[in-house]
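The complex is shown incomplete by one protein chain, all other protein chains being positioned as in the whole.
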Amino acid sequence: MTTRVLDVPAAGTRRRRRGGVPLLLVLPFVLPALLLGGAELAVRAGVLPANLMPPPSEVARTLAWLAENGLGAHLAASTARVAIGFLAGAGAALLAGALVALDRRAAALFDPTLQALRAIPSLAWVPLLLLWFGIDELSKLVLIAIGAFFPVYTGVVSGFGGVDRKLVEVAQLYRLAPLALVRRVLLPAALPAILTGLRTGLSLAWMFMVAAELIAATRGLGYLLSDGRETSRADIVLAAIVLLAVLGKLSDMGMVALERRLLAWRDDFAGSRA
Amino acid sequence: MSFLEIVVDEKRYGERVVLKNLRLALARGEIVSLVGPSGCGKSTLLSIVAGLDKGARATVRLEGAPDGEGIGFVFQEPRLFPWLDVARNIAFGSADAPPSAAAADALLAEVGLAGYGAHLPRQLSGGQAQRVAIARALYTRPRVLLLDEPFSAVDALTRIKLQDLLARVARERGLSVLLVTHDIDEAVHLSDRIVLLDRQPGPPRTETPVALARPRARGDAEAARLKAAILAMFDLETA
Partner (left out) sequence: MKRRTLLQLAAAGAASATLPRLAAAAPLEEIRLDYAYYSPTSLVLRRFGWLEQAFKADGTKVKWVFSAGSNRALEYLNGNSIDIGSSAGLAALLARANGTPIRAPYIFSRPEWTALVVPKNSPIRTLADLKGKKIAATKGTDPYLFLLRSLQVAGLKRSDIEHVSLQHADGRTALEQGKVDAWAGLDPHMAASELESGARLLYRNVAFNTYGFLNVREQFLASHPNETARVIQAYEKARAWVRANQTEAAKILSEEAKVSLPVALLQIKLRSDFSQPLPGNEHLAALRQAAPILRAESLVKPGADLERSIADLVDTRFARPYIAKA
């Protein structure tokens, strides 16, 4: 009889790359590096025409130039618009969603109309908002708020609706007042869905901000984007896109961090792999 | 008047009548098990006593306590709030004031989980979670404890430990206990009286006193005889 020895690593050891840099930290950068490097080479070799696809090196130079020529004002303008619009839209959605989720008559009154409005694509709102609110900040902020509203509203309604009935029964044993029930049980239980809605709402707020700024703006990343388009500066267009991606990603990372802190108690697959 | 008096005139789900003309009384410190075939309304009765079921024509009177107070409940699942740590789960019943850490810790020690106050529910095993559920039910100092198949979801060894815990806690506090269970062994081991509900809505089919001396040993011959007797009544039922 042959004996086979299992090669089981001793408890507590883990494979590490020589040099000490864990693979999981390096992997996120592989694709961007490949794409950027490929684009640079393709343009330099003449495979891609430079007037359609400026090489990444040129975009980097443009970013540096912009940084010294008023980029801060553009960034501030766009970020401020997103922040205000998102807070307004998300705030309204939290209230509306809670109302619809907790009161059946309010649900019958408001939800059908809101669902119909939700189906309207963002760009369809633009002419109407321009007509009613003009080309100044108000129309842009309203557009952004509309964009943020619906994902948050849906998150709140489904979050409250999806609360485990068993937990609600426990709360009923304590004869909690309705407001206390919402605050102490329904809200924490619905929080995962609400935070997901908030996260989606934030990324949509960025999107709607760009749409608003493309129409009529004097400052901002959307303005920069259209500026590049109208003066045949594809490098400015790409620079604006890069900045939008970065800002969007940063704000999303902030939301994820918030999520992780508030939802550390969750017992799910993602947490078990951490 | 008894310590706990329950009168159910009628409870129906839609067209189906589940409970009817049911009278049940518990003395102070008495442990009663409710057994019966599935669908006979045991859990429904418990919900009515707990005040969770408002749609029944029934009265529940607990001596010296206004409507609904003084009653604790343990469900089949632990039903802990996952976002609260163990201590906060236990102290959930303290309405406004900051929950008493000392009281929660004392209860934790009593149920055998000293030092687990800062744990999250997802870190607990099934048996541990159910212990916390018991501690939570005891936090508001109830005089009656209702349990709905509380140990059916844990393994046999844990079940035995939890049964012993329940017996000890009930005795030390002089609690009246109404326990719904499918486990006849459990009923015989824990109760002073076993109430068998009929499949047909109506008064209990039988009420069997359990006069065994405490502390009770398992595998006792007398206990086995009682169990067989009760099971026989079940069989008559299904005939």
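The first chain written gets the first letter, and so on, giving A and B; residue counts start at 1 in each chain.
Simple rule for what comes next: contacts are C-beta pairs under 8 Å (C-beta built on N, C-alpha and C of every residue); 3 or more make two chains touch, one makes a residue touch a chain.
Please read these numbers as outputs of a predicted model, since none were measured by experiment.
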From the touch rule at the top of the page, work out which displayed chains the omitted chain touches.
A
Listed residues A:Gly134, A:Gly162, A:Pro178 or A:Gly254, member touching the removed chain
A:Gly134
Per the definition of touch given earlier, which of A:Val168, A:Leu181 or A:Ala216 contacts the omitted chain?
A:Ala216
Which of A:Leu114, A:Ala190 or A:Ala234 touches the chain that is not shown?
A:Ala234
Over the whole complex, note the residues of subunit A touching the chain we left out.
49-52, 62, 65, 69-70, 134-136, 216-218, 223, 226-227, 229-235
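The rule is simple: only the chains that are shown with their structure count from here on.
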With centres defined as the mean C-alpha position, give me the subunit A-subunit B separation in Å.
48
Write out the stretch or stretches of subunit A touching subunit B in their complex.
166-167, 169-170, 172-175, 180, 184-185, 188-189, 191, 263-267
Quick check on the complex: what are the subunit B residues that touch subunit A?
50-52, 68, 73, 75, 77, 79, 81-84, 92-93, 95, 120-122
